[in-house]
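Left out: one protein chain. Kept in place: all the others.
To keep things simple, chains are lettered A and B as they appear, and every chain counts its residues starting from 1.
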Amino acid sequence: MNAHAKQRMQIPAIYISLSMLILFLVIFFIGNPSFFKRYNLLTIGTSASILLAVGMGQVFTILTGGIDLSVGGIMSLVSVIFMALLNDYGLMAFPISLAVGVLAGFINGYLNSQLKIPSFITTLGTGGIFVSVAYMISEKPLSAPTSAFKMLDIVNGMSFGFKHIMFIAAGIFIIFYIIQRYTVTGRNILLMGSNEKMCWLSGVNVFWIRIIAFTLSGLGSGFAGILLASTLYSGYPTIGNVYILNSIATVVVGGTALTGGAGGVVNTLIGALIMSVLNNGMNVIGIDVYAQQSILGAMIIIAVAVSFDKKKVTVIK
Amino acid sequence: MGIYAGKLAENSYTDQGQLFKIKRFLADCSVTGQLLSLAIVIVIFAIGTGGTFLSLTNIQTIIGLAGIPMILCLGLHQIIILGAIDLSLEGIIAISAVIAGFVIKNPNTPYDLGMLVIPVTLVIGAIAGLLNGILNTKLKMPSFIATLGISWVMFGLAVFLSGGISTPLLDLRFQNFINGTTLGIPNVTYVAFVLFIVLNIIQKRTKLGKYTYAIGGDEILAAQAGINVTKTKIINFTIAGAIYGLAGLLLVARLNSSAARLGNNLLFPAMTAVAVGGVSMSGGVGGALNAVFGTIIVTALNNGMVLMHVSPYTQSAVNGIVLISAVALTIDRKKIGIIK
Partner (left out) sequence: MDTVIELKKATKSFPGVRALKGFDLNIYKNEILGLVGENGAGKSTLMKVLIGMYQLDEGEYLLRGQPAKMKSSNDAIKEGVGMVFQEGCMLLNMTITENLFLSNEQAFIKNGILNLSEMRNEAKTALAKVELNIDPQTPCSRLSPAQRQMVEIARLLWLSEHYGKDNPVMILDEPTTVLQQKEADTLFRILDDIKKHATIILISHRLEEVIENSDRIVVLKDGDYVTEMPADQASVEGIEELMVGRNLSGEHFRESEQREPETENFLEVRNLTIEGVFEPMSFSVKKGEILSLVGLIGSGKEELCQCLAGVRRPTGGEILINGKNVLIKSPKDSIRSRIGYIPIDRRKEGLATDFDVADNINMLILNSLKSKGFLSRFKEAANAKKWVKEALIKTPSIRTKCRNLSGGNQQKVVISKWLAAESQLLVLDHPTRGIDVGAKDEIYHRIRLLAQEGRCLIMMCDTLEEDIGLCNRMLIMKDGKLVKILNCPAAEKPEPLEILSAIV
């Protein structure tokens, strides 16, 4: 897709999202002037990086018109495996854990394509299964061995005044951006979200494209699981729970429509920033942590209600 | 007359024998498959546990355990017949449980509404359900995301209001009722049974029931026939919400304390039970009896696994597999067209 087209297509949604971001920044700055302190900004950056990783994956499933409710389960599973491997396998823990995420995503995609049932059911089911597997590996939280702290500096260390996790997130963003923008597969994912029947008639292998979209979601969740476990120096089977809500919020708040076809990774980047600023800001100005979930839920409802393309779907179930 | 009747000779109403009536009854209820799967589950676990599974105490246990899930499942299946989905059950249970905790006699608040708490929780649930319905119909949001959003809102609100702690209750009447038995059958089972009867009457003998099935069958045709689709959907979401509210109260009563997390992990078994019962996710098929059988099968399955010392995590993995397979087996792919 051409840059001009992208801008024209996304200006409205991105505009709204950007204004929202600025609005939140202003509100939180007024509410608490120390909001822009360096330490706080690094905190925001860290949480934004994790949201970005999981959101990058989620956005591809949503672009095809589906949804992945198993991202939390994948993150939990990956975090546990990552921590379990760290001691014995050292650096190899990174690629292995990532591969687990990819495999989990592949399973989701394969089930969706093969069984032809709504993706929210399959992923709700597999999400539960992934958590169960995580529990089977370890019921108790696994902490990183002290010997591995040095290794986790790959994620937690600082260079040039930024945390490494932000560089990693930037790398993840670039990978997904290239996939969406410069590969045939990425283009087909977008087109399939817009009109699946046409894609099939035009020879696109919709069976595989769907699998790939969910596999990419697994990749994003895998990254997110590793990053989250690294920043917390631990992994446990419920670590990913909140990220089901958060990843969907990240995507829809960024302006990607649940009907598929419109939006993308750039929107999701902004969505991740909004979400982490909002989370952090609410903490800083002292909104109860539990009330925050209500606010996020309401935000998703509003964002979906605004962006959902009602003309496209004749019957809304 | 010949040709019009020819194909369906077995159904001609000149044939009114006893066997035909039974066959028709089974066909009407469409639970033959469920009876079969229940039989399989029973046989496997009866052998696996060396008979313990079939002991009177254990059957009582299963019936008791099935009570609250059955009530939830009866609420949820009402939405699934519409062809929609309701993922808000955990959130609605949380909010109604927390509010029930506020208004039943307790050490933290000065309120004591006594039995009035029953209508209060029903109304709370109904309001949340009404919101689901409005989002789905008026704002035209897909039900899965609307109800998921409502679930998060309600759960967050519930934890916020309760401060994340559980409130012990001082009024023991509820607990005594819910944990009691009458004629050897747990009281909660009677509640579920009454609800089953009520929903069965709604489905079979009211306009609302007929319209619900019509919308599940084909929403556009139903609207063309003059059915008020919006109203029917909203009423169903509201009924389902009220039922979850009732379940919230029963959960509070069972533990004699209220907390937001009471509803956690209840959505999954309820959805599994609906699907296992044969209520198709594509809508318009199955009824209250299917929901009841679905719950009994899933409860028996889980109880059997417990008796056979299967680890709880394996159990939940098994449930996930059962959910996906049951949906895959019951869904009508032609109707859904492109599956997202």
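Here, contacts are C-beta pairs under 8 Å (C-beta built on N, C-alpha and C of every residue); 3 or more make two chains touch, one makes a residue touch a chain.
Here the structure is a predicted model, which means the values were calculated and not measured.
Interface note for the absent chain: among B:G33, B:G48, B:G164 or B:G217, the touching residue is B:G217.
Interface note for the absent chain: among A:N205, A:T231 or A:Q292, the touching residue is A:N205. Contact with the chain not shown here comes from a single listed residue; of A:Q114, A:S147 or A:T183, that residue is A:T183. In the full complex, the hidden chain is touched by chain B at residues 1, 3-5, 7-8, 11-13, 24, 28, 201, 204-207, 210-211, 213-214, 216-218, 221-222, 224-227, 284-285. The missing chain lies against chain A, touching residues 1-5, 8-9, 178, 181-184, 187-188, 190-191, 194-195, 197-205, 261-262, 309.
Basically, only the chains that are shown with their structure count from here on.
Here the spacing of chain A and chain B, counted between their Cα centres, is 32 Å. Those residues of chain A lying in contact with chain B across their complex are 64-67, 111-112, 115-122, 124-129, 131-133, 135-136, 139, 196-197, 245, 248, 258, 260, 288, 290-298, 300-301, 304-305, 308, 310, 313-317. Only residues 82-85, 87, 135-137, 139-146, 148-157, 159-160, 164, 219-220, 268, 271, 281, 283, 311-317, 319-321, 323-324, 327-328, 331, 333, 336, 338-340 of chain B touch chain A when the two sit together in their complex.
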